[in-house]
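With one protein chain withheld, the remaining protein chains of the complex are depicted in position.
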Amino acid sequence: MLRKFITPKPADHVGIQTLRGLIWVSPWIVGFVLFMLLPIGMSIYYSLTDYSLLEAPVFIGLDNYRELFSDPVFWISVRVTAIYALCSVLLSTIITIALAVLLNNKLRGVGIVRAIVFLPTLVPLVAAALGWMWLYDGEMGLINNLLAKLSIDGPNWLGEKHWALLSLIMMSLWQVGAAMVICLAALQSVPRSLYDAANIDGAQPLSRFRHITLPMISPAVLFNIIIALIWSVQVFAVPYIMTQGGPEDSTRFYTIYLYENAFVYGRMGYASAMAWLQLLTVLGLTAIILRLSRNFVHYRIT
Amino acid sequence: MKLKLTNSASYFTKRIALYVTLLIVAATFLLPLLWMISTSIKPLDQVFAADQSILPHVVSDDGVQRTVSPFTLQYWRGVSNYAIDNYKGAWNDPIAEFPLYLKNTLLITLLSVLGIVISSSIVAYGFSRIYWRGRNGVFLLVIATMMVPFPVLMAPLYVLFKQLGWIGSFKPLWVPAWFGGAFSIFLLRQFFMRIPKQYDEAAMLDGCSRWGILWRIILPLSKPALAVVILFQFIASWNDFVGPLVFLNHQEQFTLSLGLYMYQSQQGATPWNLLMAASVLVILPVLIVFLLTQRSFMRGITARG
Partner (left out) sequence: MGKSADITRRTMLVTAAAAGAGFAVWPYRSRHVRDIPSGRVVLNYWEKWTGVEGQALGRIVDRFNNSQNRIWVKRVTMSDIVAKSMVAIGGGDPPDLVGLFNFNIPQFAEAGAILPLDELDSTKQLLPKHYAPAVWNLLTYENKIWAGVTTCYSLAIYYNREHFRQVGLDPDSPPPTVTEFDHYAKLLTQFADDGSLKRAGFMPNIPNWWPHFWPAMFGGTFYDKQTNRATLVSPENIAAYEWVANHPKLYGKMAAQTFGSSFNRTFHSPQDPFLLGKVSMILQGPWIANFIGTYAPTFDYGCFAAPVVEELYDPTHPTGILEADVIMIPRGCPNPQAAFEFLLYTQRQDVQEQLATDHSKPSPLMNVSEKFIHEHPNRYVHVHDAIIKSSAVRVAPQTRVWKQYADMIASAFDAIWAGADVRSQLQAAQDRVQQLLDTSALRRKQRQSMIGKYP
């Protein structure tokens, strides 16, 4: 996908041009060094220290990492995050494609529905979290009210350990709008002629979808998967507000535990070690997905 | 036994099925927001009532107690009274200070939007209209920074801002925007690339500097892309929660998102109608901006893919 940006152009005064280019992009370079490279570098150092925010750091070598691997809560947080990321990415990908296909139909009012599906992605997370806490309320919430009408006794969604994580996953599906729009744009750029050719060959709708639509939108789907993965691995605000990690650690996300260590237990060094592992995991997962996708994603040559 | 449907009959059933699905999808995605609004215009006793409806009940107390029908003016007068009570109550609640939070949020948003537009334009110019060795490599790095999760940076950034003496001010929330954002640089660069090179060359012949080209030629031509950048930064700053949570210490500095969170955690017995009224107030500006700019918005999103 990135390949299309590369536009070779002959240059005459290479040195001067390079300097000029660097000057123009220097705001970004300064910002990158100051607000990303430096903090990342600092966090390597802090991850090798015991640092409480209140006191000077003490160098302790790899102790933080060693402790992490024997910390049961750390592993709980890894598991919770993995389950959430897996379910959320998988379900949101399926729902995104389904919605995009549905909203790609030429129907009256389809534009309004597109806007409605997109709308939730704009709602500030805090407000969304409060709204869903109210929806999920065990006694008075709308969801249990509706279930009661079907004479189903709904659980206390956020208050029971078997339901809390699932509730958060369901809520994350409410915010697939942006991914849907990207998918939709990809669908709309599939040339009509491909379908016409398939129709002549007498292809069934399902096989048309399988052999034309899916390959053609695969770059957009891949993009969505990577974005969804990055987002779901760093999910913080929603569980922080809605469940604070409970009940019984069932929503103790990686980022929540990281935040707790840094700012509640006063263990900056330990939190930095967690941050580093997270960064490596995200980069690693993205690399793996990009590698695996080579076999499935089709780039059009334009 | 199944009858074989004629072509047009099957077409109609298909259409109807599609419309029904469409309706269900719309309802599902809209329901949470509708429910928030509905709760925000109910008095507390109705919020906790066993039977709940989307529209609040209005009881007339002129003589006999009776439920007022929603098809009367009296009903809507009653509802607007409830709504005013709740929204005023939340807005003026002594434990929060929403007018101040609004001002803070606006200030941070304004500074961030300004910063991102100016810096990203300059940087995008460097990535699109000047050819230099290593350009594409550096640009890939810009794209790659979008993958770094914020929680990774949270702790060390805090320490950095502490060293800079920025803790306790708004600076951590807007200064970084003045160094460009990966997404806006990407978007603007894509747009700048499509502007014909000849414009620059002609301007240069007229003795215009590169700086002048950017301000007088490129930017005026890039209004749609700039609109998208402004919109996205507006939304991002407006909705940011983790940044204010970590970097702001004093209540006088809270933003709407943080203030709303603090408001809910300070409300012991959860008056959901007030909470929902406050939430709707925080959502409302975003919704209005979205409705006014819907087309640019959608265009901006698809530019990402």
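Note that the chains are named A and B in the order they appear, and that numbering of residues resets to 1 at the start of each chain.
We take it that contacts are C-beta pairs under 8 Å (C-beta built on N, C-alpha and C of every residue); 3 or more make two chains touch, one makes a residue touch a chain.
Note that the structure is predicted; figures quoted are calculated from it, not measured.
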| item | value |
| --- | --- |
| Of B:Arg15, B:Arg77 or B:Lys103, the one touching the omitted chain in the full complex | B:Lys103 |
| For chain A, the residues touching the chain missing from this view | 50, 52-56, 58, 60, 63, 67, 70-72, 137-139, 156, 159-161, 247-249, 263-266 |
| Interface with the undisplayed chain - residues on chain B | 94-95, 97, 99-100, 102-103, 106-107, 109-110, 158, 161-162, 165, 167-168, 246, 249-252, 261-262, 265-270, 285, 288-289, 292-293 |
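In this text, only the chains that are shown with their structure count from here on.
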| item | value |
| --- | --- |
| Geometric centre distance via CA averages, chain B-chain A, whole Å | 17 |
| Of chain B, residues touching chain A in the complex | 15, 18-19, 21-22, 25-26, 29-33, 35-36, 39, 47-48, 52, 119, 122-123, 125-127, 130-136, 138-143, 145-160, 176, 178-180, 185, 193, 210, 235, 238-239, 241-242, 246, 256-258, 260-261, 264, 272, 275-276, 279-280, 282-283, 286-287, 290, 294, 298, 301-302, 304-305 |
| Parts of chain A lying in touch with chain B, wherever the complex brings them together | 2, 5-7, 9, 11, 14, 17-25, 27-32, 34-36, 38-40, 42-43, 46, 53, 99, 102-103, 105, 107, 109-110, 112-120, 122-128, 130-132, 134-135, 137, 140, 142, 145, 174, 177-178, 181-182, 184-186, 219-220, 223, 226, 230, 233-234, 236-237, 241, 255, 258-259, 262-263, 268, 271-272, 275-276, 278-279, 282-283, 286 |
